[in-house]
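Showing just some of the chains, left in place.
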Amino acid sequence: MIPTEARSRTLGEIVDALGGELVGPRDLRIRQVATLDAAAADEVSFFASHHYRPQLDRTNAGAVVLGEGDRDATQRPRIVADAPYLYFARLSTLLNPPAAVMPGIHPSAVVHPQAQVAPDAQIDACAVVGAGAVIGAAAVIGPGCVVEAGASVGARARLGPNVVVRTDCAIGARCILHPGVVIGGDGFGMAESEGRWEKVPQIGRAILGDDVEVGANTTIDRGALGDTVIEEGVKLDNLIQIAHNVVIGAHTAVAACAGFAGSCRIGKYCRIGGAAMIHGHIEICDRTIVAAGTMVRKSITTPGIYDGFFPALPHRDWMKNLAHFNRLHEHADTIRKLEARIDALERGKH
Amino acid sequence: MIPTEARSRTLGEIVDALGGELVGPRDLRIRQVATLDAAAADEVSFFASHHYRPQLDRTNAGAVVLGEGDRDATQRPRIVADAPYLYFARLSTLLNPPAAVMPGIHPSAVVHPQAQVAPDAQIDACAVVGAGAVIGAAAVIGPGCVVEAGASVGARARLGPNVVVRTDCAIGARCILHPGVVIGGDGFGMAESEGRWEKVPQIGRAILGDDVEVGANTTIDRGALGDTVIEEGVKLDNLIQIAHNVVIGAHTAVAACAGFAGSCRIGKYCRIGGAAMIHGHIEICDRTIVAAGTMVRKSITTPGIYDGFFPALPHRDWMKNLAHFNRLHEHADTIRKLEARIDALERGKH
């Protein structure tokens, strides 16, 4: 661990490094970032939503990052920035850099003699690297990882503990794979033979572009014939399932527990909510937002927000609505009959 | 393995150890617990619901645990207890104690010289323990586990195979973590920069109180700034996702496949059904029950049962209801028009 003091910065050093306008003393030393409520006198916080106005008023933060329009929202030392949350993210990265790479192969790791491991890569304890696998410059293969034969891991990529990358799959530069991720398991492909299933070999790969991040225990299957492709900059949360031959467009973000069935194609710059489920063989266009808990069954060709879940109700209310829902066709019948009777009454009037 | 005979008890020994009133012979030897249908003459079963009356009538169990009100529901040997299922649980634990801890570090395990491992802790094959990690008294670190630098595991906690506890996270005493659990993966935090995502360092921890149980492949992310907290006695099933900065109150139980988005706060003594999804930044009060498959979008401030899922229907019925649902606004329009026409007719009568 780098001693905390070594990472601290003065406010002056911060704006020199990251830009922004400092309103306050250049020599105030900042040790860490924190929420408005938790921040101490040597910590910086941020103010990016007026919901947090009460927290801003009572904060003890040494300084606050905020937008031009909020320049006078506090009298504390502050950094005025165009995008305060983005600025805060960069400031946190400055103060909390990723752990330094420790080049070398741990004696307990098992690296095949025909694997190509960059001299400055870090292979941790009990990791296993197969024949013909390629581990890029300054990449980190965490303890217990398995990178199978012919797979590749790009420069400065980081695999957390117990990640699996199966045969011939490719991980781009600077990717981050969290613990338990499985890349390149077989897709779910079977042919039926009199009610029984015969396996269809899954001979495609799973390919991750540069700067992809994949959350813990997420699974990305290899393609059946062609490849499964996760384009550059995609961010995937935990426990997501991506089936064979899915394509996720660049810079799309997907929240936890979502699922993508085989061969669906997701556009670029999309946002897919948690537990959303996307059916197979459909396309979702660029810049689409799918709400949490929503099932998408047909292709979406117009960008926008798509929704499809029922929020919880108290049990009694829900059961009442549910009962009505299950009688909707009776309601519709009743309405039609009422119309007919009114027609008759109205005719009788004339 | 302890030979089964060594764990057997007579009915007399059982009530001496666990209380309850024995109706039957003290010297009947009991080897194991079983369901009413499967129990043999040297096994004990339990009767806690009248749904199982037929099974009680035909059981061959050597003895049955039942409540005071059911004292005469069978003439077999029986133990009368206030809470028969709880009694049965304790009896099963008496007959089936957890495997004995085998103190020591397996030669294939990789323990950093600066880790603190209690002398009576068990570190299994191919486990990896990082610098500054603390492993408590009689704790078990299963094969293939990774406990990273600065993390701690409490006394008598048990980690199954291939569990990951990331840097600086803390596991309380007597916790049980099943295989593949990931504690302290990064939360899903990014800031947007012209459509691209920049990572927000996740510098909080994940903290589990005492007596927490976590099911296989469940993921609990570390906090973004503050900590993610699972309070004492919480029980989590398999494949659950807990995002950064969530708080789960003490003694809450969560069934499999549920998801908790960032910064939600769940009260104590709650029960969350399987595949329930809780949105971020909301609060659920103590003693709330959320049904399976239910999405909670807003805070819940009144204890009770909350519900929100549609049970399956035969395809044709469902499609009919779904079609009506998608025309609900037309129905509502039609009803309004009918009202107007009846108004007119009624006015015409007077």
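Every chain is named by a letter (A and B) in the order it is written, and numbering of its residues begins at 1.
In this section, contacts are C-beta pairs under 8 Å (C-beta built on N, C-alpha and C of every residue); 3 or more make two chains touch, one makes a residue touch a chain.
Quick caveat: nothing in here was measured; it's all calculated off a predicted structure.
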With 2 of the identical chains in place, the whole complex in this file holds a copy count of 3
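Rule of thumb we're sticking to: only the chains that are shown with their structure count from here on.
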Could you work out how far chain A has to rotate to sit on chain B, using CA atoms and steps of 5 degrees?
120
Cα centre of chain A to Cα centre of chain B, whole Å, reads 25
Which residues of chain A touch chain B in their complex?
1, 32-35, 38, 83, 85-86, 88-90, 92-93, 96, 106, 108, 124-126, 142-144, 160-162, 176, 178-180, 213, 215-217, 233, 235, 237-239, 251, 253, 255-257, 269, 274-275, 292-293, 309-315, 318-319, 322, 325-326, 328-329, 331-332, 335, 338-339, 342, 345-346, 349
Tell me, which parts of chain B touch chain A in their complex?
108, 110, 126, 128, 132, 144, 146, 148-150, 162, 164, 166, 180, 182, 185-186, 188-193, 195-201, 203, 217, 219, 221, 225-226, 239, 241, 243, 257, 259, 261, 275, 277, 279, 290-291, 294-298, 300, 302, 304-310, 313, 320-321, 324-325, 328, 331, 334-335, 338, 341-342, 345, 348
